[in-house]
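The complex is shown incomplete by one protein chain, all other protein chains being positioned as in the whole.
Letters A and B mark the chains in the order given here, with residues in each chain numbered from 1 onward.
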Amino acid sequence: MSEILVRIDGKEVKAKEGMTVLEAAQSAGISIPTLCHHEKLEPFGGCRLCIVEVQVGDWTKRVVSCVYMVEENLIVRTRSEKIDKIRKMILELQLCHAPDSPELLDLANEYGADKNRFEKEASFCIHCGLCVRYCAEVKKKNAVGFIDRGIRKEICFIPEIASKECWDCKECFQLCPTEALQAAFVLTKSLISAPPSLESASKE
Amino acid sequence: MPRINSSSELEKLRQGILANRDPQKPCITLCAGSACHATGSGDVAASIEAEIEKQGLSAAVDVRKTGCHGFCERGPIIVNHPEESCYFQIKPEDAPEIVSQAVKDKKVIERLLYTDPNTNEKIIYESEIPFYKNQERLVFGSNGSIDPKSIDDYLAIGGYSGLEKALSRMAPEQILEEIKKSNLRGRGGGGFPAGRKWEESRNASGNEKYVIVNADEGDPGAYMDRSLLEGNPHSVLEGLMIGAYAIGSHKGYIYVRQEYPLAVANLAIAIKQAEEYGFLGENILGSGFDFKISVHKGAGAFVCGESSALMTALEGRAGEPRPKYIHTAVKGVWDNPSVLNNVETWANVPLIINKGADWFTQIGTEKSKGTKIFSLVGKITNTGLVEVPMGMTLRDIIYKIGGGIPRGKKFKAVQTGGPSGGCIPENLLDLEVGFDELTKAGSMMGSGGMIVMDEDTCMVDVARYFIDFLTDESCGKCVPCREGLRQMLKILTNITEGKGNEGDIALLEELSEVAKEASLCALGTSAPNPFLSTVRYFRDEYEAHINEKRCPALSCKELIAYYIDPDKCQACMICARKCPADAVDGGKKKIHIIDQEKCTKCGTCFEVCPSRFSAVQKISGEPVPSPISEEKRIITGKSKEK
Partner (left out) sequence: MDNDRIDQIIDKHQSEASSLIQVLLAIQSENHWLPKEALKRISEKLQVPLTRIQHVATFYKAFSLVPKGQHEIHICMGTACHVRGATRVLDTVQDLTGIKPGETDLDFKFSLETVNCLGCCALGPVMEIDGKTHGKMAPGETADVLKSYE
């Protein structure tokens, strides 16, 4: 794979063909904020937080760095007035769902986002998709998935699969930036019984 | 049906079909499009056929059920051939008269003719009616001549000659050059040069390449593609076949909304007939080119009209769009090069191949070549589908063809481009339709929806309506669209309900900017347009709603009240009887009063109060006057004393 030279925040970075701008930045120790990104998973491009400004020749545009491939002579700026404004709004829109998420609050601090800008919403889920994608791509169990679309979209466990797989796994729990996943699991538990091995051991 | 294996066999077939048709033979064509069907064209057709049999004329007169004629306001529509006399709003009871007079005795039936509202003149021929006279129906015109269920009808008007020319006398690269030269741009809304897209796919590497018809026409108010597919499906198939040959694809998909059952049915018939003749399958016309088409039905998601979402749906998944940094022409369905074009775009291809790019570029403007089909609907006298050359002004379309605003109302705005577009006010009506002009004014031509609005339309409600639509249809994957629209809808709904606040417009503008910049797909990036264009041209309406809790158009339910003017009410009881909420108190000779607690603001009383009284008013921004005293409510004597 050939080497591609890009410039990120003034720094020259040697990237490989097929790399995304986010991967190139991370390889050079330049940080770009992310929420839905995970190195073990296919890039999702859902949160849009990793948006950056790129310049190819005379043309400047904003792109989402976790899915944008590096190009020869690409100039990247990870911060700018416009970028910061966009990230601030994205955070404010997420915070009305999960105002207590440590990850979101840290980023809110950095970008001056106001967690009370919008009225609180009933659902904690910020749709980063980490749980769904981890279960599908890494564990390959497909115990939890998305349902519906738009503002009605939610995550949902399949009770029959969860009753077999989730008790001993729960690896997705640490990925969730909010309490949505745990809440969904508690709801699912009320629909299914614990596997026989655990039933005698403990009662929750 | 014999299998046609070469150009000469095709020509022989065509000549054979034409030889069996006598252009002088009486023929009654009847529009069988969806809109006419809904007004009873099926029953009309049945009664005409029965009448013809009754009069013993079955051998002497043909009846042909054709595709949509476009003048949907006046359906069911009949054209008598060979005279070309045209009759509108036909009922089954008219059948005896039509068959006797118009077919046997050859007399014109005056009462069924079109009457010009300006001159009161009766017009006999379809082509002279103002609605049709000012159009240029290159793509859509054939609808009225053919039975969409008959491939022979299509062949009789020259169908599949484009395919024959392409396969036997042109190389794929030549076809590509011709389409590039014609500057055919996508008719689905994107306006991307078709030739460039085709070339990208042709040059991309991949074992399998696909060509796709986007028939997921989702813009509410737009039904051009529906009528093309129902009325002339072969024109789309032929375009697709030519495109496939140019790109090197052997598999085509037609993604059509399941809400269009007649289109699905007619497509299936057309494909089967094309397969029987050998225009689809292996070694088409002896050229060595193989091509197959399958139809994939949509399942009810506007976002699947977006090309990458459509391709994801073709793969059997939820239609979530993909990042567009790599073109779907290079990596599309199952990561194979895929050319997706709109129905109307494909329908233009046979014309360009037959008549040449030079002919095509004579029509339209410098950057927008050819014609465009629009669905002219809403508050307009002549509702229907119109095809005009690019460059015609909005004013000409709305007034010369559309006949202006009905019921003496005043024009307010025309909404173009569907949910991705915007509203154009009166002072900009001289803008020319095309890909670039309308965009400068904050709207876009889009797929061709043209919704006319009058003084009774609330522009804040229009913005709320579109944001509501998009919120429902958003796939929900990305934050700026899902969450941004969620908040925008809340704010706009509050404004229309009189709960707007200072700062709402600024917040809406901020949310709009983020959605435009950072959304994953064009649904999100164009979602703010209805809001941005209405606030640009009708900001005063927003401010009235927010600051005065008043709806200038007297439309927003929470901000209006219905009130019966006691000076005008004649106590006729019509509104009291029709009120679905039993909210009108009164009796004969007792002036009516609307109980504001019970009133559901349905507007029925307003509609039914006789125009000579016009006693029902709509009030906004001020309190409802207190009811008059009980004694004053009684009407004494024959006429009312003031």
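Following the convention adopted for this analysis, contacts are C-beta pairs under 8 Å (C-beta built on N, C-alpha and C of every residue); 3 or more make two chains touch, one makes a residue touch a chain.
No experiment lies behind these values; they were computed from the predicted model shown.
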Worksheet, complete the sentence: Among listed residues B:Ile48, B:Leu155, B:Ala301 or B:Ile594, the absent chain is touched only by B:Ala301
Fill in: Selected residue (touches chain absent from view) among A:Met69, A:Leu105, A:Ile161 or A:Leu175
A:Ile161
Fill in: Options B:Met453, B:Ile467 or B:Ala571, residue touching the unrepresented chain
B:Met453
Worksheet entry | Per the touch definition above, residue among A:Lys88, A:Lys115 or A:Arg149 touching the missing chain | A:Arg149
Practice prompt. Could you please point out the chain B residues that touch the chain left off the display?
Written response: 34-35, 37-39, 72-73, 75, 218-223, 226-227, 258-260, 296-302, 313-319, 375, 377-379, 383-384, 415, 418, 449, 451, 453, 457, 465-466, 469, 473, 475, 557, 578-581, 600-604, 607-608
Discussion item. Tell me which stretches of chain A touch the chain missing from the display.
Written reply: 132, 136, 142-149, 156, 158, 161
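By our rule, only the chains that are shown with their structure count from here on.
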Worksheet item: Between chain A and chain B, what is the gap in Å from one C-alpha centre to the other?
Response: 40
Worksheet item: Which residues of chain A touch chain B in the complex?
Response: 45-48, 51, 62-64, 67-69, 82, 85-86, 89-90, 93-94, 118-119, 121, 126-127, 146, 148-153
Discussion item. Residue numbers of chain B touching chain A in their complex, please.
Written reply: 301, 303, 318, 323, 325-326, 471-480, 482-487, 490, 510-511, 513-514, 517-520
